[in-house]
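Shown below is the structure under consideration.
Missing here: one protein chain of the complex. Every other protein chain is in place.
And now, chain A:
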């Protein structure tokens, strides 16, 4: 029985992300002969002497023309221990948008840096975005290690600088690993390199295979957005009424007392149904159907929560948004908020501050939020929503901001999530970091 690890890549243009992903696929034998043959043919067409592994992943016509990655692509590979879904994100200027898209479901992120450049501003920005999105595990892949002659000291300094930054963002030491790699040559990606005898840690793949990514679901309160009411009205099941959904957090068992929000009705779970039979418990990620002991008026959009610890119901959201649309966010914008299975009209009443990605600091009461900008806002919703803090529940603490006119997704929203506060980083003399980089980020209101 293998489990599933969802991961994302991040890093700036030309750090070699596509090559690293290509290498990971190639060295895990996830590339088949006809795909490789196509890459070899395309590489020869481009006048290259060795196959360009990045061509394995850059799938769109314009990506191959320009030699860059335009949109997030999803890749699949497997080892006997785990199956992997990898969101391969572009490092292009639209970094925030793509990093947010790729990382929102990731349990682990691989950040690439060029060993010659070390930790640069964009590395810090990406790490800040990953921390904000609550990606639990970080790997720093110090790529192109061959181009600095497998220099142990330099790798050590980069790793140390990154760890300090990650610690400041809230990552404990145990959740950050740095690996010296050469995606081009294949050092320490899947196979251990003989050219880094000083490196005693795992190869990138060894780490992916063994990293613990499953939190204890019993630690967190139960959350269940009602997706769909199952009422067969068939001769066989004339009175069946089940509430279908995917457990967003925690665990539920028959006999558990629950509360239905926003109405505040209370009931007890009598049965957990699936097409394969009843379950004695269901945990986060499982799609099930709950049957309750009394007939309540419950429909799509309601949230079933544990009766002991349930979220506050409010029509005022204090949230962080990552603005993902070309058209800017202006105060008093009328939008739709999709939270769980409920979509409600809303007004963004206030732009409290904006995260300045260049300075890694915040600007108070900005006039607008532009594409890729992150800021804190106040939102008033037409109907009250049961809201958790994003930091305590990734699934019920997140929402989409949708354009009511054309339905476009405008922003990713995180309820109550404070902007990460990088601590003062020690000057490692590696360059890349400017005085502005080290400026503190104020936490906002």
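Rule of thumb we're sticking to: a residue touches a chain if its C-beta (ideal position, glycine included) is under 8 Å from a C-beta of that chain, and two chains touch if they have at least 3 such contacts; residues count from 1.
In the analysis below, contacts and distances are computed from a predicted model.
For the chain that is left out, the UniProt protein name among "Sulfate adenylyltransferase subunit 2", "Ferredoxin-NADP reductase", "Thioredoxin domain-containing protein" or "Sugar ABC transporter substrate-binding protein" is "Sulfate adenylyltransferase subunit 2".
If you put the hidden chain back, the residue from A:51, A:118 or A:245 that touches it is A:245.
Shown as candidates are A:49, A:200 or A:234; the residue that touches the absent chain is A:234.
Contact between chain A and the absent chain runs through residues 1-4, 32-35, 38, 42, 56-62, 64, 70-76, 78, 82-83, 85, 97, 100-101, 104-105, 107, 131, 134, 136, 170-172, 175, 213-215, 217, 219-220, 223, 227-228, 230-234, 236-237, 240, 244-246, 248-250, 274-276, 283-287, 300, 324, 336, 338, 341, 391-395, 398-400, 402, 406-409, 412.
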